[in-house]
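Apart from one protein chain that is not included, each protein chain of the complex appears where it belongs.
Should a chain be cited, it is by its letter among A, B and C, assigned in written order, with residues numbered from 1 in that chain.
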Amino acid sequence: MIRAGVVGASGLAGGELIRLITQHPELELTFLGGSTSIGKRPAELHPGLRLDLGVTVQPVTEEIADRVDVVFLATPAPVSAELAALLADRVPAVVDLSGAFRIRTPELHDRWYPKVKRRADLVDRFVYGVPELIGDRLVDAPLISLPGCYATAITLSLAPLTLGLGLNLKTVVVDGKSGSSGGGAQLRTGELHPYRNGAITPYAPTGHRHAGEVRDFLEQARPGKIGSLSMSAYGVSHVRGLLTSSYVFAGQEFDPRELQRAYLRFYKGHPFVRVRRHTETLIPVPDPHVVLGSNFCDVTVMHDEDDGRIVVLAALDNLVKGAAGQAVQAVNKRFGLPEEMGLTMQPVMPA
Amino acid sequence: MIRAGVVGASGLAGGELIRLITQHPELELTFLGGSTSIGKRPAELHPGLRLDLGVTVQPVTEEIADRVDVVFLATPAPVSAELAALLADRVPAVVDLSGAFRIRTPELHDRWYPKVKRRADLVDRFVYGVPELIGDRLVDAPLISLPGCYATAITLSLAPLTLGLGLNLKTVVVDGKSGSSGGGAQLRTGELHPYRNGAITPYAPTGHRHAGEVRDFLEQARPGKIGSLSMSAYGVSHVRGLLTSSYVFAGQEFDPRELQRAYLRFYKGHPFVRVRRHTETLIPVPDPHVVLGSNFCDVTVMHDEDDGRIVVLAALDNLVKGAAGQAVQAVNKRFGLPEEMGLTMQPVMPA
Amino acid sequence: MIRAGVVGASGLAGGELIRLITQHPELELTFLGGSTSIGKRPAELHPGLRLDLGVTVQPVTEEIADRVDVVFLATPAPVSAELAALLADRVPAVVDLSGAFRIRTPELHDRWYPKVKRRADLVDRFVYGVPELIGDRLVDAPLISLPGCYATAITLSLAPLTLGLGLNLKTVVVDGKSGSSGGGAQLRTGELHPYRNGAITPYAPTGHRHAGEVRDFLEQARPGKIGSLSMSAYGVSHVRGLLTSSYVFAGQEFDPRELQRAYLRFYKGHPFVRVRRHTETLIPVPDPHVVLGSNFCDVTVMHDEDDGRIVVLAALDNLVKGAAGQAVQAVNKRFGLPEEMGLTMQPVMPA
Partner (left out) sequence: MIRAGVVGASGLAGGELIRLITQHPELELTFLGGSTSIGKRPAELHPGLRLDLGVTVQPVTEEIADRVDVVFLATPAPVSAELAALLADRVPAVVDLSGAFRIRTPELHDRWYPKVKRRADLVDRFVYGVPELIGDRLVDAPLISLPGCYATAITLSLAPLTLGLGLNLKTVVVDGKSGSSGGGAQLRTGELHPYRNGAITPYAPTGHRHAGEVRDFLEQARPGKIGSLSMSAYGVSHVRGLLTSSYVFAGQEFDPRELQRAYLRFYKGHPFVRVRRHTETLIPVPDPHVVLGSNFCDVTVMHDEDDGRIVVLAALDNLVKGAAGQAVQAVNKRFGLPEEMGLTMQPVMPA
């Protein structure tokens, strides 16, 4: 068994990690870390998880190195930056779910995360990316940084165009729609049920930093392919799951009939990405409602004949494929386990 | 009192017309028309409207001309095309809420409404547009056609750019998000609560005809200002209200600091359009949740410095400003009443 | 015009009072009081109310007596107890929406509101009750206390049995189901959207104090009619509106065929109580969804043949008939205006 620790145990991603670790045949939860909620059991923090795991929330110190083989950091970026420095070289694998180590280019990092100071040497040692796209680099990686929920969906939407078809994307406009769990569960008036239910909240109409993360990653993977990439993000009236709409204007000719095939080819052998036709089932897809609780990202590509626009839609559960599930997927690869181990749950739908 | 008839009385827009007419000091409901539900009282069709109005649903014939001064057609476009032919010249004012007479350019109409055959002479006689934008043309107009809910929001979003500032809009991408009442209340599996609740349904990812309506209108008002205008539409997990996000790339230089002022200036004297700053109140606006039940359209314009994108957001209640309320507003202008009469209700929020 | 002040202007009931006062032809908003939010305009506190009323939130002092004819207290009970003492005899009418003066019997008050100390002489001077049930006692009343949202629904449910039919109610079990606005909009984890949406929260499974209020009122109106009256309350997954289910076992014989007639007779001439048959319209009623935004309370009485149980259901909008609307209704009676003035809005449905 691989001994796993979760820091940030009281948050939504922390709770989801506990759920997935306890369902995983090769992972064992041996540590819960946090700065608040010290001494609490999982069942007190996460109403659904009435489990007797024999662990309670404890402060994170160097000594946890003896008790874990892998630590998941489900912490705010500044905390992750600190903890990564503490735990690197002490724990065999550190998996960070925050934005602390996502953006490699220093100027871009400073722009989007001005308050997150990180050790420069660690940046280079972190392996970052959607597991589907970074191949074997995760195997034995000691430090792993994972994209945010939106960035995962957008990267999976655009990669087949730039990395698969080699298209130049002159202009990309991303419209992201997310449920309320996307913002954690912070005590703010706007997050109260009466204000959030029934709403379409334009919480980030310009300048969402996930756009910076996607751009940095795709440009590093294949430079010069992306012109402008802008993003607007909205909160809608459900709890879990997000949809990204990527509206793409290519800077060159292409054959629209190739799109579907290119996506199928690109994601062949990647069980968590389901390339779907818009009308293949009872209701239009992709739809985050349709992947709820699972590690799937459903992707659909279409061509708008009117103006040559490529429309790529991607739906995922922000707490699973957008956070905890993807982290477990990365750990599976890290430790040489089958990629799907512990993640074979089908969507809970309708719910 | 102005005697009003509503055809399509059993639909959601029909119900909303009944609600607004009974609250209007100068309108009196004297006729309810329909093809199904013959003999039913409003209270049987609309659970909230337990009113004793002395009218029941009846078939529409020429004879209704004696009983009404104005007829609202809340009917599907093919039915509206027929009824307009029947009632024109017989009833002083016919107000059509469908798409039958919205698009003036014949080729465009045939493309987006291939099954809607309409009398060519009537097309020219219909006054079409968002009341705010067509000035005094509604006064004494015998035939009035009103834009759809999405088209209203998009037109109000873009008009200050093309008609106010005179900007060339090289590329416009519209992302529309609507509640479930936007699709009427049709018996389809995808509209059942278990499938629709919690969903983000990409029901029209390409080729929404409201984009055609907006383009036709704005181009007629000031030709040559719009390059590409494409639209994608989504259903989200609430009932009433929509938000449109218009992402605009201008084809010329402009001063972003002018945007806010230009919108304020453009809508000065138009009480139903509220030009709002994104952060002016407790929660981000615009948000359809915040205009619920009212005839307001909240509009916010922003500039995304990264790539020069103009972001215009508009929120409205699709059954009020997007349908019945706007129709009453037009009738107020038609009959020389104050534009706000019967429409002064404030939003019911939170709800 | 009657000059009205609202204290507790930043709360949900406060916002609803502002909405209704600005829509009322004879009320003018001349004062906004509060202890936080000093200096704020309504539009900053209530996103929907982008009104320029010329008032901002101010502390409450004796001096407001010069500026108002009526003051609505939408404040917590301890604050209301204090403000009532300050404003009684200075302002012509004080209308309290809190629980401070609802329970007349001192021991009962102390049990349910142990922290609310009130001046004994004021208790006797306060007129308390659902306006439909206290007849002309509101006319010229200087001090008015109104029942809570649940208590309004339950009292309207039971009064026709005890006061109309004169039945002994041996056992009454009330099950109350409310949307999230019922708890105000307090910053608590359980009120955050991710925790509240989709939930059925048993927040008060035993010992809800509204049961005490109802019992005290009905017993004073006609002593000895109620045996046991217990209540359990739940939060469900919408924002506005509540339903109470009163399950009644009578302590005597009665003719079940009389029930419907008795309710119709009891509420004759009371336009805000709609006695409805369960299946009279498209969907089962009563349902709070069906009275949204209006001052109606829909009531349905049924008889369960199996065990002789009387089932009385009542639905209302907790912020209107359960709070602000009922307060305006009481003020209409207080000042000799028509009971329905300013309250004729029909439900916004579906929403």
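What we mean here is this: contacts are C-beta pairs under 8 Å (C-beta built on N, C-alpha and C of every residue); 3 or more make two chains touch, one makes a residue touch a chain.
This structure is a prediction, so every number in the text was calculated from the model and none was measured.
Of the residues C:P47, C:G241, C:G325 or C:G342, which one touches the chain left out of the display?
C:G241
If I consider the whole complex, including the chain that's not displayed, which of A:T61, A:Q186 or A:Q346 touches that chain?
A:Q346
Of C:Q23, C:T201 or C:Q260, which one is in contact with the hidden chain?
The single option touching the absent chain is C:T201.
Pick out the residues on chain C that sit against the missing chain.
171, 173, 175, 177, 179, 189-190, 194-195, 197-203, 205-207, 228-230, 232, 234, 236-243, 245, 247, 249, 278, 282-290, 292, 300, 302-307, 309, 311, 313, 315, 350-351
Spell out the interface residues on chain A facing the chain that's missing from view.
Given the touch definition above, chain A has residues 12, 15, 19, 22-23, 43-51, 181, 185, 198, 239-240, 274, 276, 280-283, 285, 287, 290-294, 296, 298, 344-351 touching the missing chain.
Counting contacts across the full complex, list the positions on chain B that touch the omitted chain.
Contacting residues on chain B, toward the hidden partner: 12, 179-181, 185-189, 191-198, 237-240.
The working rule: only the chains that are shown with their structure count from here on.
Among the chains, which has its CA centre at the largest distance from chain A's?
C
Return the distance between the CA-based centres of chain B and chain C, expressed in whole Å.
36
Using Cα averages as centroids, what's the distance between chain A and chain C in whole Å?
46
Residues touching two or more other chains, restricted to chain A: which are they?
In chain A, the residues touching two or more other chains are 179, 189, 194-195, 197-198, 237-240.
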